[in-house]
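Handing you this structure, nothing more for now.
Note that this complex is displayed minus one protein chain, with the remaining chains in position.
As written, the chain order gives the labels A and B, with residue 1 at the start of each chain.
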Amino acid sequence: MARWFAMCLLLAMLPQTVSADEANVQGFDNLAEEQRYRELISELRCPKCQNQNIADSNAPISKDMRDAVYLMMQDGASDDAIVGALVDRFGEFVRYNPEVDRRTFLLWATPAITVGIGLLVVGGIVIRSRRRGEQGASLTSEEQARVSRLLAGEDRNSHS
Amino acid sequence: MKRLFLFLPVILVIVLGVVLFAGIGKDPNRLESALIGKPVPAFNLSDLADAERQLDGEVFRGEVSLLNVWGTWCPACRDEHDDLLWLAEDKGVRIIGLNYKDNREDALVWLERLGDPYAVTLYDPRGTLGFDLGVYGAPETYVIDPEGIVRHRHVGVVNEKVWKEDLEPLVTRYREGA
Partner (left out) sequence: MYPELGQFALILALLLAVLLSVVPLAGSVTGRDNLQAFARPLSAGLFVFVAIAFAILTYAFLIDDFSVAYVANNSNSMLPWYYKFSAVWGGHEGSLLLWILMLAGWTLAVAVFSRRLPSVMIAQVLAVMGMITVGFLLFTILTSNPFDRMLPNVPADGNDLNPLLQDFGLIVHPPMLYMGYVGFSVAFAFAIAALINGKLDAAWARWSRPWTTVAWAFLSLGIALGSWWAYYELGWGGWWFWDPVENASLLPWLSGTALMHSLAVTEKRGVFKSWTVLLAIVTFSLSLLGTFLVRSGVLTSVHAFASDPERGTFLLALLAITIVSSLMLYAVRAPVVHVRSRYGSMSREIFLLLNNVLLVAATLLVLIGTLYPLVLDYLDMGRLSIGEPFFNLTFSPLAVATGLLMGAGVFSRWKKTDGGWLGRKLLWPLAVSLLVTTVLMVVYGGFKPWAFMGCFAAVWVSVATLWDLWDKSASRKGRLYGLKRQSRSYYGMVLGHLGMAITMAGATVVSNYGIERDVRMSPGDTAMVGDYQVEFIEIGDRQGRNFSAQYGTFVVSMDGDAVSILHPEKRQYLVQRSVMTEAGIDAGLFRDVFVAVGERISDDAWAIRLQYKPLVRWLWLGSIFMAAGGFLAIADRRYRVRDKATEKRAATTPEPRGDAAEALS
């Protein structure tokens, strides 16, 4: 994500060309395209390797995939189209950024759900604590007894 | 009631344990082909034995076949070669070769020397069909039904065990279907 922003920014700010005496491996003539290429190949997984992206992998298949990405970029394909073409051939497995769909909904929702539940619990604790503050210590005598046992560290098994 | 909540972690852990147990011994590198149930991608390649002859998807029509991806640069392909010969000759399986990222002369010498199990071999020096099929390492073997639809992919060497367990049931099924 952070890199994605980096890319947008580069697209906006640096339409700078690569100087004539140097060439990137694929022969891009502008830095924005080179960055876009890097972005794409770093989010695609090499199907043969042990968990490496095709940018870092030296496997022959990764080179083929990099070349395919480059050729599709030259044909003016969009990022989605490029990733889509590779997914059609090699399966969902090759994208490190799984799409949000029925299968991955739980995956994407977990962080939000956890934080949500956590905040509810903390909120509950605060509210209950405040209510107690207003009512004073309004425990039943049984509870009082149990609390004092607990405070004395003698509460060996506190089933409730 | 509140205590019941305390059992939640145990339950989660047991579920997780079942999933992890199922994962043991499975090869995490095994990858299902994305083309299962889809036709073989369109191609136009020359016949390995005859540079003038152009072949396309029609070669798969009418009979169930195995599509075997190989190259002379691939040591594992050498390992499975005798088994392929056995399949073609004794079992009467139609095997189509896909000579992948190789050169014609080497490939022809190889077939001359070791025997030719292939009904026909597609010559794909630049690996275009291989790429469209999602080949990520030779050897790979696909089961293609008489309609030209991909039914199964096996990555790695084909031997008697793989044939009995994975390929034969499918080949028989689509043979009968035809």
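Keep this in mind: a contact is a pair of C-beta atoms (placed from the backbone, for glycine too) under 8 Å apart; a residue touches a chain by one contact, two chains touch by 3 or more.
Please read these numbers as outputs of a predicted model, since none were measured by experiment.
Colleague: For chain A, which residues touch the unseen chain?
Modeller: So the residues of chain A touching the missing chain come out as 1-3, 5-6, 9, 13, 19, 21-27, 34, 38, 42-43, 45, 50-53, 55-56, 58, 63, 91-98, 103-104, 106-108, 110-111, 114-115, 118-119, 121-122, 125-126, 129-130, 132-133, 137, 139, 143, 146-147, 150-153, 155-158, 160.
Colleague: With the missing chain put back, which residues of chain B would touch it? List them for me.
Modeller: Listed in rising order, the touching residues are 2-3, 6-7, 9-10, 13-14, 16-17, 19-26, 28-29, 31-32.
The criterion applied here is as follows: only the chains that are shown with their structure count from here on.
Colleague: What is the distance, in whole Å, between the centres of chain A and chain B, each centre taken as the mean of its C-alpha atoms?
Modeller: 34
Colleague: What residues on chain B touch chain A, complex-wise?
Modeller: Within the complex, chain B touches chain A at residues 2-3, 29, 31-35, 101, 127, 131-137.
Colleague: Taking the complex as given, what residues does chain A use to touch chain B?
Modeller: Touching chain B from chain A are residues 47-48, 50, 60-61, 64, 68, 87-93, 159-160.
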